[in-house]
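Below: the structure, in structure tokens.
Only one protein chain is missing from this complex, and each of the others stays in its spot.
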Amino acid sequence: MEIVEVVRAGGKPFKRAYVSIFLWFTGRAIQAAAKVDEQVRREFNSLPDDFTFSLGVLPDGPWMVIGREKGQVKYLGGDPEGRHLHVRLAMKNIETAFLILSFRESTALATARNRLITEGEVPQALAMIRVMDIVEVYLLPKMIARLAVKRYPSWTPGRKFFGRIGIYSRAMLGI
Amino acid sequence: MNSDSCFTFTCPVKTNSGNIALENLPVELSGLNAGKPLVVTNIAKVGRKAVRTLTGAFGDSGMSLGVFDSLGDKVDPALIEQLRTTFIEEEYDSIIALGGGTIVDSAKILNLTVSLKITDVRNLSAQTPVNRNLLPLVVVPTADATGLETAQFARLNGAVLSSEYLAPVLVVIDPRLTRGKDVKTIYATGLAALGRALESHIIAKENPFRQAYSFAAIRFIRDNLPAAVRNPDDKKTTLAVINAAVMSGCAFSGTEARPLHKLGQVFQEMLKIHPGIIMGMCLPHILDDYLHHDGNGLASLLHPLTGDEEFAQTPEVQRAGAAVSVLHRFMADLHSAPGKDVPQTLREAGVPPYAIEDIFEVLDVDPNGVYLRSVVERIRDKTPMAEKKG
Partner (left out) sequence: MVLPDYYEFCCRVKIVAGHDALEQIPGLLSEKGAKKPLIITDKGVAGAGLIDVVSRVLQDRLAGILIADNVPPDSDLRIVHQLAQFYRDNGCDAIIAVGGGSVMDTAKGVNIVVSENASDLMAFSGAGALKRPLKPLIAIPTTAGTGSEVTQVAVIKDHEKHLKMAFLSYFLLPDVSILDPRMTMTMPPFITAMTGMDALSHATEAYYCLQKNPLSDAHALSAVSMIYQHLPMVVQNPSDLNGRLAMSIGACLAGIAFSNSMTGIVHNLGHASGSVCGVPHGLAMAILLPYGLEYNMHKCEDIIARLLLPMAGETDYLNTPKEQKAQKVVSLIRQMNEDLHILTNGRHARCFREVKDREGKPMVPRETLPEIAGAALLDGASMYNPEDTDYTDNLMVLEAAWEGCPLDLSKVKKG
């Protein structure tokens, strides 16, 4: 019957680009934070030696992969294909990713609104969420970070200042 | 809990409501083992924009979907048979009904025919057994929902097929689609929800599972309908009204048909008037009658209709009366807002005087016909609510 029109889902290139860049930068920032921040280092040390984590968007990306290699935390690019992932945090669709990554919804609220699908062991997933919260506090101005985390931490000005410089410069340079 | 026998409640519908709810559809469908939905709707009713919003929500999902946007005002067996053939030939695996009322009835009947391999839609009747899971049916209601979209029955030109399997598996309420085209639409939807929620709440005296839905529905209507009729374009309050409509359908399922619902249905089936319009007219009369006969269940309405403070302050014996007067005030306030936009008499609603006799004929067959007739007689002769209550 001709009366049924077949519609193929289109793309959302602008939002995809934003999310890709954001994930790329966050991946590098996590790698940097593991070197700069004591608490982030401790969280990673509690995880398995070959720990691999991916954050991204259903059904087919973009993704970013973080992993431990020989004790070092490394950003492993944007392709989780073929890797064994310990934890995968998947945002249900590109609009959701855009909502969360433009800080209009905190990770906690997004979780409460079933916007994320967590795969893997809960303790490891929680450790990664704590890591991402810390990184967000470093990267974002307080006004925005307050929206992204449940409770804005009361760090010493030194930790925040030097940490922020360290993480930004390392993330830019990719070291 | 003094009931000697037992009671049951079931609500097969999952509710997803709010910001970018539609975009979750691909994930939801895949969780139901479905990947190729057929969207059915009536573009004349829901508008082109709504269809685009729905299909656009699948963006970046890589899925493709079928869209049939020419459903008519009533459930058309021949059309459904055609759709059934396409559905099977093109290997669709799920149905998304966009809209309310008969659109959803058509979708339910279509689901029945494709899932249970029924070829002759005209042979379907109230006696047709529906006793196993059907394919996933998702309802995406628009502002003109009747509340029965989530109910566990489907209407096929007079016959009512009833089974919990007929209910949609998921309802997605998205604020982009719930804004009313006009005052009348959201008013009618809200009052249909209120009417059914009130009747369910009274019946469900000792069924807290049902009352959870009716309580939330009544509270949402109380909190949001007055603002929604003043500004039918408001996302937040119309979203709440459609939420109430969806909940009222869940609460109402499995209860006996009550006078308000029955009257709304009769006018809808015979004259295509949104049941909420008629239910709004009948509501004050029917509640007054309840109060004079058996005020018992009415007392339980006071809490959802008011709030903690007013409920706690009202002594138990006065609660039934208080609930009725709160409702009268609520209706008067509702009518004072949109002025002439909302039909308050049968004439304004477009009921021609000669049609009343036909309505009576239908009502007379009902076991409760004498009473139903008396209610219609009262609303036929009445002056608009707003004038009476001033």
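Here are a few things to note about the model shown:
As written, the chains take the letters A and B, and residue 1 is the first residue of each chain.
Here is the rule we go by: contacts are C-beta pairs under 8 Å (C-beta built on N, C-alpha and C of every residue); 3 or more make two chains touch, one makes a residue touch a chain.
Small disclaimer: the values here were computed from a predicted structure and weren't measured.
When the omitted chain is restored, the residue from B:L225, B:A240, B:C282 or B:L301 that touches it is B:A240. Where chain A meets the chain that is not shown, the touching residues are 105, 108-109, 111-115, 117-119, 122-123, 125-126, 129, 146, 149-154. Mapped onto chain B, the footprint of the missing chain covers residues 1-21, 31-33, 131-133, 164, 208-209, 211-213, 215-216, 219-220, 223, 236, 239-240, 243, 247, 308, 311-313.
Basically, only the chains that are shown with their structure count from here on.
Averaging Cα coordinates per chain places chain A and chain B 42 Å apart. Taken together, the chain B residues at the contact with chain A in this complex read 18-20, 23-24, 26-27, 30, 38, 55-70, 82-83, 85-86, 90.
Chain contact summary for the complex, chain A toward chain B: residues 1, 3-12, 15-16, 58-60, 92-96, 99, 113, 117.
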